[in-house]
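All protein chains of the complex are present and in place, except for one that has been dropped.
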Amino acid sequence: MSTYVLVHGAWHTGDLFENVADFLREAGHKVHCPTIAGNRPGDAKSVGLDEAVRSIADYLENNDLSEVILLGHSYGGMVITGTADRCPDRLRRLIYWNAFVPNGGECLNDMVPPHYVALFDEMSAASGDNSVMLPFPVWREAFINDGSLELAKSTYDKLNPHPYATFTDPISLSRNPAAMEIAKSYINCTEDTALPQSLGWHPRLSEKLGLFRLVQVPGSHELCFSAPEVLASAILEAGCD
Amino acid sequence: MSTYVLVHGAWHTGDLFENVADFLREAGHKVHCPTIAGNRPGDAKSVGLDEAVRSIADYLENNDLSEVILLGHSYGGMVITGTADRCPDRLRRLIYWNAFVPNGGECLNDMVPPHYVALFDEMSAASGDNSVMLPFPVWREAFINDGSLELAKSTYDKLNPHPYATFTDPISLSRNPAAMEIAKSYINCTEDTALPQSLGWHPRLSEKLGLFRLVQVPGSHELCFSAPEVLASAILEAGCD
Partner (left out) sequence: MSTYVLVHGAWHTGDLFENVADFLREAGHKVHCPTIAGNRPGDAKSVGLDEAVRSIADYLENNDLSEVILLGHSYGGMVITGTADRCPDRLRRLIYWNAFVPNGGECLNDMVPPHYVALFDEMSAASGDNSVMLPFPVWREAFINDGSLELAKSTYDKLNPHPYATFTDPISLSRNPAAMEIAKSYINCTEDTALPQSLGWHPRLSEKLGLFRLVQVPGSHELCFSAPEVLASAILEAGCD
């Protein structure tokens, strides 16, 4: 029995990981799906990266979790990297699932193509509260390309505006991920085009981990919705010793 | 029920898409497999790219097709791009299957490695009618690498010399594919080595589409012969809304 903590991506909440968590629980594991500060109902959209990281580090401490297999999806990679720097003694392994891998001083936007940054800058300026949303056509074609239109719509309706400061705040780390001694895995969905594959997740970002275990599965950036059981299998392969 | 028009690649005819079309028809769709000017029995091999494009645009108009899902394979990507520029109002979505994606002013040879251009230049010069064929060893090892030798031979026998001007004529477009407002998908066969993968189809050419839906399946450049049902499934995933 292992303890998994699944940290969601931008626009998501922990609730949206519950169907994946159920498959892991059926396999005998304990699973937590916290929601990062800034994405909880009622959270101010002015939350920055430090507060986001602190909310997950606090979650581990408040629940006194240990030997945790800590997974981060997409933006969640920023958060688990910061958490690993703050409470390494509570962790057994990090799993990045099509996730950003920051070195100290980098922000998420540093790893994103310029046309996305420009789109986000524009949307956040127009939002009134420095939040960003993803236009539906981008969600449907580039994030959940392996799902039906119905699934794309029903899941889009569950997203929440994302606090943009968490994309523009540089992360502060006492050491870079490659220098962290903890075991690391990277799950890469081979049809993930949320980042253009010419400037993609793997190997561009995964190799910033130093030694890591690669697990690949077919699927999009939103495999948690389009095939949660496939994602759960990949997590188990990534999470074992 | 959707209307699919499947546009073949160089050396092929529309007939060679019929086994794929049958799977789509079984799924309830209407499917057309026209042959591009220059590849029809008896066509002069002096046909250029404009005439090739016009033959497909005319096909849509003569059959009064609308809401068409227009697929192009390989060289067929040149033809559907030109067709989309000429009659956008008849189309619902473009699907490129390991296909060339030209910007205005580009020719197919601009996207092909120099050693292929040199081979084609030589063959066309020797042909007497400015046509090119593919040497059998290239067909067998790099185009239909996932088929048996028997299949490689029986399909090679059905190919026809290709009008080389369609590779060297620059395409004229009123706007580039990324600026076309129509929905677009790209099907990438992951073992396709018809272009060397270091200078390959996806993401090098697919990303010229701007926002597009990626569908990937195992298989070679000639999946229409080696596993038509797999290709048909990919087309349905690429073609839905």
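First chain written, first letter: the chains are A and B, and each begins at residue 1.
The rule we apply is simple: a residue touches a chain if its C-beta (ideal position, glycine included) is under 8 Å from a C-beta of that chain, and two chains touch if they have at least 3 such contacts.
Values in this document were obtained by computation on a predicted structure and should not be read as measured data.
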Candidate in contact with the missing chain, chosen from B:Val117, B:Ala142 or B:Ala178: B:Ala142
Against the chain that's been left off, what residues of chain A make contact? List them. 183, 202-204, 207, 211-216, 237, 240-241
Omitted-chain footprint on chain B covers residues 137-138, 141-142, 145-146, 148-149, 190-191, 193, 196-198, 200, 218
